[in-house]
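Showing just some of the chains, left in place.
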Amino acid sequence: MTPKYQPADSMKSPRFAGVRTFARLPHVTTLESVDLAIIGVPFDTGGTYRVGARFGPESIRSASALLRPYNPALEVDVFDSISCIDFGDLDVVPGYLPEAHAQITEAAQPLFAADVVPIFLGGDHSVSLPLLRAAAAQHGPLALVHFDSHSDLWHGYYGGKDTHGTPFRRAVEEGLVDVDHSIQVGLRGSVYDAADARMTTEVGMELITGPELHAVGMAAATERIRARVEGAATYVTFDIDFVDPAFAPGTGTPEVGGFTGYESLQLVRGLRGLDIRSFDLVEVMPMYDPTGVTSLLAANLAHEFMALTALRS
Amino acid sequence: MTPKYQPADSMKSPRFAGVRTFARLPHVTTLESVDLAIIGVPFDTGGTYRVGARFGPESIRSASALLRPYNPALEVDVFDSISCIDFGDLDVVPGYLPEAHAQITEAAQPLFAADVVPIFLGGDHSVSLPLLRAAAAQHGPLALVHFDSHSDLWHGYYGGKDTHGTPFRRAVEEGLVDVDHSIQVGLRGSVYDAADARMTTEVGMELITGPELHAVGMAAATERIRARVEGAATYVTFDIDFVDPAFAPGTGTPEVGGFTGYESLQLVRGLRGLDIRSFDLVEVMPMYDPTGVTSLLAANLAHEFMALTALRS
Amino acid sequence: MTPKYQPADSMKSPRFAGVRTFARLPHVTTLESVDLAIIGVPFDTGGTYRVGARFGPESIRSASALLRPYNPALEVDVFDSISCIDFGDLDVVPGYLPEAHAQITEAAQPLFAADVVPIFLGGDHSVSLPLLRAAAAQHGPLALVHFDSHSDLWHGYYGGKDTHGTPFRRAVEEGLVDVDHSIQVGLRGSVYDAADARMTTEVGMELITGPELHAVGMAAATERIRARVEGAATYVTFDIDFVDPAFAPGTGTPEVGGFTGYESLQLVRGLRGLDIRSFDLVEVMPMYDPTGVTSLLAANLAHEFMALTALRS
């Protein structure tokens, strides 16, 4: 049966035409007959260095006009398999993190309740915390597959205040993450002290640092990731600064020595078959991306997330 | 009575959130209860120098997120007065001017038939020709108020082929324009020969050249424009290269020695009360607009067009 | 007597050399023998559309390397007249407006207590509120000369929350502003409703809208400003979006139809002789300023503020 919602037909309407929705999908705000939804979360008050990820959803949508239905690497026609929509953006209160986080959790819950697989486009990484709250409310603690150059396990500053560097500390404290089946991949760059470099393992998650990932390669890393999370309900979070700044300059706290676009695709494709309940993709900042490559890569990563979901349908 | 369609409430949903429609209006493709529609016409195959105006509608929509409902200069609350929608973009065949022009005329006709005031966002200036065909089919020959640095009255090249330099030549030949009530404003820059500089008057339209406009000022020019077109059903076409490149660098054939953003606003506001049946705004090219000022000005000009329409409701 | 602090000698050390302080002044954090201080306030959590003014002080300092000591328009050698320093930036908690505002007030008070004339470089416009709190604590209610395209007198949203659109509402409510001697200049662009357009006069301040300012010209406006504030202890606040986006694209909520760099200089020079106790210059965002003209103009405006202060020494 053909899925209810389909993207615009690029043979009739050229890809550069029309109001920009993700992959030219219909903008729909109801959840009936929906298998997968793209949702923008334009909140960036958690940023501690550069800011501007509130414009991430717009720029990723813009770049996604180039995406076509069939994914030859994963051999799946996404839109023939599942019904996909662009749900639009969640409302947020800019400048007020606790209030915005509460809004995000509340607005995300119906998506999980409706058994839709959501792909959230940030926004800064602080949004993973309210999203995990919503996800765990439905699914219980989730295995985390976390691609990033930072652990985002800091305790906070100025009396424990939350930022985009703290979401997973809070998530672990609140029991939202099944640490025994969780893994952080790609961490690198300078940190504040030696203890910072041990935070991942101290909370009980597995760690593949950036240098380790370079050393072992994507195939071996994929095996470790799969071994860690297989069988568990999983939440995938992808901070675009996992990628090297040459491939993704448009982000807030770039770290050199990272990974290529293709290596990123390989790792995501390696998640095939896992029980992934939700994805987020964060920290895209178009004003630092004059070549547009960051948004283009982000759009493609989201497209791979769609393919992973379609393969399980 | 409150108009049927309203923009998103920026007190609830911040202006940077959501799928980008013009001024945060609903994207609607039916015409019932609609007074005014924004329509993108992303066709740019007529460009003889730089190209890329196919991305003009997207970038103008993006910049229009900053627009608010009340226009203090014209003292009108646009969205309280008239029901406005973003109709999306017309489909076009890129690379094939005659075919695309036929599509545009056909798709534009229902808008005129429904008595909606359309504001078309180009696209290159060649699109004014198929739009005038649709407009004249409904309204008969139209008075033209044409802001531009070029007359676009060239005969064509290579055996009379159409480009963005020829639409008004064809429109005059086809009787779509009521030349006795038409006026071109702002022409300047080098031309091919002395005859080129006389084309406006030779077809019977009035001319205020760029240097004249600088000399007489906006108020006097407004009087001349009003005297020329008052009482006639009018089509307003605004080529963004009327504006000086400092204020609108993102265009295809920029001409120095032009006008400021404020002068542009003054002239448009000066059209208050005239019987304007259709507007177009063309030649915005975001890839030549790294500061975004061109799209921002274009969005504001379209907002003034909306206010002019609201004032007549 | 030669002032204690002097900028680097550009005949010995070229202007492009050295750690970037404002106008190549020494970076000093004590206030003895100091007449005037440049202070960065890199806080931008109040931004409701674009963000990034936290990088404003850095970019204005960078552009200020071009400034030389003598101001021929005001005929004063700034650094021969008064002892000037770059005080560095105030510490702030990004992402937490109330906390950061408290920090700013506390850190600014010693400057006022020491009778130093401070020039604050924002940051978003929300920082004017904590700065006015510090200023009024020392000087009592202050006459406000406010250049902007927005009144920033909004009441707040989501239950009255503060943003960069609310500082002067709060300042008036708290009695920090002597409204009878205050004036807002340059307001323009769309607003939410007709009431918004009346907020300035309803709180008791004088208003010269953007269109009025275009109509009357800088000289007449200067007379009105002087008549309004003469004799009162004055706080000057300059939002760079007063300037037209062609001259200052690098800002958060640009409004077309604004003023040139020279008109801005004229208005500031027109404040000569007034009893100005403090200046701020806000909303410069370098990531939206690829040509650098915004920061360059901001640096020059701050240089004019210095000259105004030097003339009173």
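Here the chain labels run A, B and C in written order, and each chain numbers its own residues starting at 1.
The rule we apply is simple: a contact is a pair of C-beta atoms (placed from the backbone, for glycine too) under 8 Å apart; a residue touches a chain by one contact, two chains touch by 3 or more.
In this text, all values refer to a predicted model and were calculated from it rather than measured experimentally.
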With 3 copies placed, total copies in this complex: 6
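The working rule: only the chains that are shown with their structure count from here on.
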Overall pattern in which the protein chains touch one another (line/ring/star/complete/other): complete
Type of subunit A:subunit C copy interface by residue overlap (half), same or different: same
Rigid-body rotation angle, subunit C and subunit B, from Cα fit (steps of 5°): 120
Separation of subunit A from subunit C, taking each centre as the mean of its C-alpha atoms, in whole Å: 40
Interchain centroid distance [CA atoms averaged], subunit B/subunit C, Å: 38
Residues within subunit A bordering two or more other chains: 54-55, 93-94, 290
Partner subunit A, residues of subunit B touching it in the complex: 12-14, 16-21, 27, 40, 42, 54-55, 57-58, 61-62, 86, 88-94, 290
Of all residues in subunit B, those that touch subunit C in their complex: 10-11, 14-16, 65-73, 75, 77, 244, 246-247, 260-262, 265, 290-293, 296-297, 300, 303
Interface residues, subunit A side, partner subunit C - complex: 44-48, 50-52, 54-55, 93-97, 99, 157-158, 161, 163, 287-288, 290
